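Left out: one protein chain. Kept in place: all the others.
On to chain A.
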Amino acid sequence: MSKHTEVELTLPALPQGWEAEGNFKALGKVTKATERSIEPVGPHFLAHARRARHKRTFSEDDK
């Protein structure tokens, strides 16, 4: 599993009557992105290229 960042914050309390199937509601979409070039350099790029070329996801890569 990949590493994580630790943060400290108070999450909002669940409002009365909040209900969703699977406890999850999708409400919007990510803003359109810009196409840019990543530099083909370094160990993390190598891992990216491997995933891209073998069409693997992060979690398949973890195994």
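The criterion applied here is as follows: contacts are C-beta pairs under 8 Å (C-beta built on N, C-alpha and C of every residue); 3 or more make two chains touch, one makes a residue touch a chain; residues count from 1.
Heads up, the rule we're going with is that contacts and distances are computed from a predicted model.
Peer 1: Determine which name in "DNA replication complex GINS protein SLD5", "magnesium-protoporphyrin IX monomethyl ester (oxidative) cyclase", "Ribosome-associated complex subunit SSZ1" or "N-terminal acetyltransferase A, auxiliary subunit" the UniProt entry assigns to the undisplayed chain of the complex.
Peer 2: When "DNA replication complex GINS protein SLD5", "magnesium-protoporphyrin IX monomethyl ester (oxidative) cyclase", "Ribosome-associated complex subunit SSZ1" or "N-terminal acetyltransferase A, auxiliary subunit" are compared with UniProt, the left-out chain turns out to be "Ribosome-associated complex subunit SSZ1".
Peer 1: Where does chain A touch the missing chain, residue by residue?
Peer 2: Contact residues on chain A toward the absent chain are 1-15, 18, 20, 22-46, 48-49, 51-53, 57-58.
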